[in-house]
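Worksheet: one structure, shown below.
Heads up, one of the protein chains got dropped from this complex, but the rest are sitting where they should.
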Amino acid sequence: MGKVGIVGYGCHLPRHRIKVEEIAKVWGADAPSYKKGLMLREKSVPPPDCDTITLSVEATKNALRRAGGINTAEIGAIYIGSESHPYAVKPSGATVAEAIGATPDIHCADFEFACKAGSEAMFVCLGLVKAGEIKYGLAIGGDTSQGAPGDALEYSAAAGAAAFIMGSENLIAESIDTYSFMTDTPDFWRREYEFYPQHAGRYTGEPAYFKHTCGAAEGMMKKVGMKPADFTYAVFHQPNGKFPMRAGKMLGFTQEQMEPGWLSPTLGNTYSGASPIGLTSTLDIAKPGDTILMVSYGSGSGSDGFVWKVTDRIDEVRDKAVRTRKLLDENLIYIDYGTYAKFRHKIKKNA
Amino acid sequence: MYSARDWREYPRRYRLEAGKCKKCGKILFPARLICPKCGAREFETEMLPDTGKVLTFTVIRTAPSQFTDIAPYAIAIAELTNGVKLTAQLVDCDVNTVKVGMEVRIEFRRVQTDAYSGILSYGYKFVPKWY
Partner (left out) sequence: MRDVAVVGVGMTKFGEIWDKSLRDLYVEAALGAIENSGVDHIDSMIVGCMSGGLFVGQEHLGSMLADYLGIKNLPASRVESACASGGLAFRHALIEVASGMSDIVMASGVEKMNDISGDGATYALATAADQEYEVFHGATFPGLYALMAVAHIEKYGTTRDMLAAVAVKNHDNGALNPNAQYPFKITMDTVKSSVMIADPLRILDCSPITDGAAAVILTTVDIAKKLGKPYVKITGSGHATDTIALHSRDDMTTIASATVAADKAFKMAGKTIKDVDFAEVHDCFTIAEIMVMESLGLYAPGKAGEAVLKGETALDGKFPINTSGGLKSKGHPVGATGVAQIVEIYKQLTGQAENGRQLKSNPKVGLAQNMGGSGGSSLVHILEVA
């Protein structure tokens, strides 16, 4: 089997944003300390008509634009990783596959592993392509995540999706290798029938996020025989602005290497979409020959590592769809907490 | 909203599939069995383009119950670049800035939600074409 990798990639973000100050005002919290402590300024908010399925469809349309007219009927697998699938029972992937005309010759499953579900979808698609089981695989990471009102997570829980079409021809970025690192670490969870997740406070840091993110990054680099300086860029899971920068620096990466994929200060934590969206914004500015390390993190806990090598085709396709930075920075609609509470169904109404 | 009724519309609502009359070329959305222009009965599937411009619009201030969460919302009739006209919500903008002639793009959105436990209905909406 020859090379496998990304044939098309795309992102979609809601246009609505809420600022940290607006949330802090309601709960009597100190906005400057959140902004400084978590390095968060604002986050994306999905309007009531956006959910993981709609974000996934739009991200996929952008990936298809960059994939250059592939026949969607040849997509042999669709996996959506999310912790906010709109249905508890009924696959998100089926709707997305229907919307892009990829049914019925397709394998479909919805993935869940806290914030790591999107990279799992990428991991499995690459494997199936590599095994020759499918010609193309569609991997999506997307969420419209919820943080409990007043909880620290409310400042970061955001919405967005990234989609990748994996294949073996006309690659934009070749997958050099992958590596996964996982233990049972109860740092964050949501029980069945509960609306909001819970977390274990500072335990989510050192024994959870940092251990797994750094463990996967080190394992990945060891597996391919590379060191931080060998990479053009690095993208880490970003539950807030602070963690990925700290993990990267602990590993020996520079701010410059991480900057293009570091979106959380103004995007928030898009959960399953986080490191995949970071990869899209990095590909948006990457040059042929660049290498990118990507490491996801999902509570519970585990991390997937990927090493990508960008091909010549990037110059041809990057502007066939909207760039992620444009979606992040332009034409924003700022909302107040009341509107946010309505949009996110935090107000109890008659059924 | 019943599942079967919603499901039957997927080709139109999800993929914007129209029917093009093989005889006179008229594009019909939704596709039909008989061409209203020439009476012919053979069609080929054609996908609608995803951009167009607003021909007329309104802002619904008093909304039916399934839409109260998004009220006030704009409804527009837009003419797509191939001349087909269709009605949909125009979202992601200040409703007071909508204008006739405004350029729009079609996005995939959740259109209706059957209370808290029923089926979710997806389909097309217009958004301002800002890039």
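Quick notes on this one:
Note that the chains take the letters A and B in the order they are written out, and that residue 1 is the start of every chain.
The definition used in the following text is that contacts are C-beta pairs under 8 Å (C-beta built on N, C-alpha and C of every residue); 3 or more make two chains touch, one makes a residue touch a chain.
Computed from a predicted model, the values in this text were never measured in an experiment.
By the touch rule given at the top, the unshown chain touches B in the complete complex.
The residue from B:A88, B:V104 or B:L120 that touches the chain not shown here is B:A88.
Although one chain is not drawn, its touching partners on chain B can still be listed: residues 5, 9, 12, 30, 55-67, 70, 73, 75, 77, 85-89, 100, 111-112, 121, 123, 125.
In this section, only the chains that are shown with their structure count from here on.
Only residues 15, 47-51, 53-54, 57-58, 61, 86-87, 95, 98-101, 322, 326, 330-331, 333, 342-343, 351 of chain A touch chain B when the two sit together in their complex. For chain B in complex with chain A, the residues that touch the partner chain are 10, 14-15, 69-70, 89, 91-92, 94, 107-111, 115-116, 120, 122, 125, 130-131.
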